[in-house]
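Let me begin by presenting the structure, written as structure tokens, before commenting on it.
Removed from the display is one protein chain of the complex; every other protein chain stays in position.
Going by the order they are written in, the chains are A and B; count residues from 1 in each one.
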Amino acid sequence: MTTPRVERSPILEQIAADFAQRVESSNGHANPELHALRRQAFDEFQRLGIPTVRHEEWKYTNLFPLLAKGFHLPPHRTELPSLDAVLAPLRRWGRVVPLLDGQLLPHQDEPDLLQPLSEALRDQRWFERLGRLAPFEGNAIVAWNAAFFAGGFVLRVTNERTEPVVAVSVLDGRAGNVAVHERHLLEVAPGASLVLVLVQRVLGEGEALLNQVLEGWIGENASLTLVLVQDAPQTAHAITTHELELARSARLELITVSIGGGFLRNMPAARLVGEGADAQLYGLTLADGSMLVDHHTTVEHRVAHCTSNELYKAILDGRSTGVFNGKILVQPNAQKTSAYQANRNIVLSSRATINTKPQLEIFANDVRCTHGCTVGRLDREALFYLRSRGLSKQEAEALLLAAFAEEITAKVPIESLRTDLNAHIEHLLHADELA
Amino acid sequence: MSEHVDILDQLTASDYEYKYGFESQIEEEVVPPGLNEETIRLISEKKGEPEWMLQWRLQAFRYWQTMKEPHWANVRYTPIDYQAISYYAAPKRKAQPRSLDEVDPELRRTFEKLGIPLHEQEVLAGVAVDAVLDSVSVATTFREKLQSLGIIFCSMSEAIREYPDLVRKYLGSVVPPNDNFFAALNSAVFSDGSFCYLPPGVRCPIELSTYFRINARNTGQFERTLIIADEGAYVSYLEGCTAPMRDENQLHAAVVELVALAGAEIKYSTVQNWYPGDREGRGGIYNFVTKRGICLGESSKISWTQVETGSAITWKYPSVILKGDNSVGEFYSVAVTNHRQQADTGTKMTHIGRNTRSRIVSKGISAGYSQNSYRGLVRVNPGADGARNFSQCDSLLIGDKCGAHTFPYIEVHNPTAIVEHEATTSKIGEDILFYCNQRGIDTETAVALIINGYAREVLSKLPMEFAVEAQKLLAISLEGSVG
Partner (left out) sequence: MAEPILRIRNLHARVGETEILRGVNLDVYPGQVHAIMGPNGSGKSTLAAVLAGREDYEVTEGEVLFDGKNLLEMDPEERAREGLFLAFQYPVEIPGVSTATFLKTALNELRKHRGQEPLDAMEFMNLMRERAALVKIDPTFFSRSVNEGFSGGEKKRNEIFQLAMLEPRLAILDETDSGLDIDALKIVADGVNALRSPERAFLVITHYQRLLNYIVPDVVHVLYRGRIIKTGPKELALELEAKGYEWVTETDEVAL
């Protein structure tokens, strides 16, 4: 393996200074093992450097303009701001669990369900799991996270939970641009089920970058529905790494709705390690202005008789950029695999760009894998049909685009969330019409 | 089921030496291994090239020195020592067989399986008989006919001497000397190759294939081809040869440039079955080729068709730059890998002009322990209003030790573009094989039947007589892979 070229830049220097300053205090308590791990992670981060567009995985997504904005670690705080206004509208989606700059805030009840990460890591069993699905070796983003993560949660579900959990990452941008590294561990015990919503909010005028790493184990015959809601204003940026491992007959539905924010890079991975496991990944991008939305998915079939399906859709307007990189990996023993992937894109503006790269890597022979990808415009026949029924061109377009988008939001199992997302999408589509 | 004999393996692993050049004056000179400015001056001098050509080569060499060998393709190989290669080595003549009776029977069996006409067999096997002279006269006849139409078809060396204006105008215009590592190397040291120019409005009445095969000679490992179709002209050009040919050169780094002016059409077909190495992956050709065409004028068309069954490593992306409005680019490919072969092949379609269209049909077949990758790029630039692309990339797996990989890149910068890409990966089903068996067709024949069916859309793009040979070739290269 060749050593990647390390970019010597003021950005990296700033990060190194932050690390030196924070390393001893970032756990909230003394934990020599964790300190050692952070140092190793930081060394790895320095070795790898910040990925540039010369890295195959970052070919279409340039981190440097984002990082050049200058993000600082959140200050130690003495008092909590009121989050009521931010959290209230989210309460109808499910049980709200707020995190402020990564720190899990005291929440009402259910102590068995959630623990702050720092507490949980004192338990050797959780500590050993840290980095098992998302190792920092060779991954600059995870290494950066491992060196700096200031908080997060450990969530364990052992029953068929009916009430969704809504984890809200609130980033405090009131004192300037802020970067927060969140780290979460998740276990859905055998036979259990969970609907988890992840959402981001920003306080104040500063810009906020969330580097979120989640490692999740879905046990035998367990089920996880993970909804990633990215609907914040353009000052909200996120890099997410969601590594999910599926045991025998486990089910995963991952729905990513990226309709707001500035720079969004999502790297979900579903690793099917037990026979009969099934992963469904859905994504929607609705981007305008200078938004960049990059969905970088991995579905890995490690054993036989698993199924996976992916559908990612994008509508791109303004000067926005959409990226889809969908990797399907079928390992040598994963016979009888059935894997499907589809990527549909609509480009509305001459300054918008879509880069898409489906990627099949298949090492087993008895498989059925297909992917399809399209880039195009709205169906002119359908547009004409609607206009011939009296709709204006703008109305007809908005209607068709909403229908295109709602195929993804329809997968969201929480009715109130679905309604809110659809309303938001329609609002955006009509706002666009006025602009 | 009995162990089948892989003819190509046996053939190419045998001690038999044969050649295929028939020009009588072959210089028996070998420049010592190594690459520096002196080597290049020597090559240029030996070929009697003008000063501008020498300078062009030297410039390319200087680029090459600053470049690194690329490693992004999905292939693995032992490092190449560029200083160990002899860059100007006329083939040594060894004892030639005097008749086909003296030729290795395995080689003859393969010729017969492919249905190669007798006199061609002799040429290919390097038989030193009068038949070769016949071929030369046939070739000369072709050439006279082409000349009467104003078509220039000659070796690159000859073109450099006789048609310097055309060569200077177009050489490197599609694949610049600094395009990539291997193109730079080729530009510095290219040995020879073909040059073809079609004047405006002329449709070449014959496939340039027959002529080419008979005239196949040792153009060496750094071949350079340039084809220019002037306004409204048409040519169908066939490269390669379906018959197995022994080759001593491990590294092949050819460059092919196609230029289609307004309304012109170039159809370029390749059948490549160089030595793939033995069952364990020893030996075999590294085929690192840069092939690119430019649809310079409006409504021009370039179509690449390739059937790739040979080489240990193939690294090849015949591409089209769609510059002229309404121009069309096509890529049809069948790539078969068996044993330890590795292929990373595909195409690039760059849409620049308005209403440009491209179509990609790629059929990969992997067997044995081989790895077969499709890598393609479809790029629609901001100005390419109304661009359209359709891609179909299918992979077929035979056995459970091989791999099939698909890396399609799609970059769209224009809202009016329509791009569609479909890919599937599947295997030859046991149920299909049983169905064929039940009709009295043995497994070997059934596989050949299924493979040819699978590749039909591509094979149908080849000129008729070549399609038949290519079909047989597919069957031969997959012999023994099932059962």
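Basically, a residue touches a chain if its C-beta (ideal position, glycine included) is under 8 Å from a C-beta of that chain, and two chains touch if they have at least 3 such contacts.
Bear in mind the structure is a predicted one, so any value in this text is a computation, not a measurement.
*Asks:* Which shown chains does the chain we cannot see touch?
*Replies:* It touches the following shown chains in the full complex: B.
*Asks:* Who touches the missing chain here, B:Leu54, B:Ile80, B:Leu166 or B:Ile441?
*Replies:* Hidden-chain contact among the options goes to B:Ile441.
*Asks:* If I consider the whole complex, including the chain that's not displayed, which of B:Leu296, B:Ile450 or B:Leu478 touches that chain?
*Replies:* Checking each option in B:Leu296, B:Ile450 or B:Leu478, the one touching the absent chain turns out to be B:Ile450.
*Asks:* Sort through B:Glu51, B:Glu144 or B:Asp431 and give me the one touching the missing partner chain.
*Replies:* Considering all chains, including the one not shown, the answer is B:Asp431.
*Asks:* Mind pulling the chain B residues that touch the left-out chain?
*Replies:* 429-432, 434-443, 445, 449-450, 452-457
Note that in this section only the chains that are shown with their structure count from here on.
*Asks:* Which residues of chain B touch chain A in the complex?
*Replies:* 71-72, 380, 382, 395, 397-427
*Asks:* Where on chain A does chain B make contact in their complex?
*Replies:* Where chain A meets chain B, its residues are 2, 56, 60, 332, 335, 345, 347-377.
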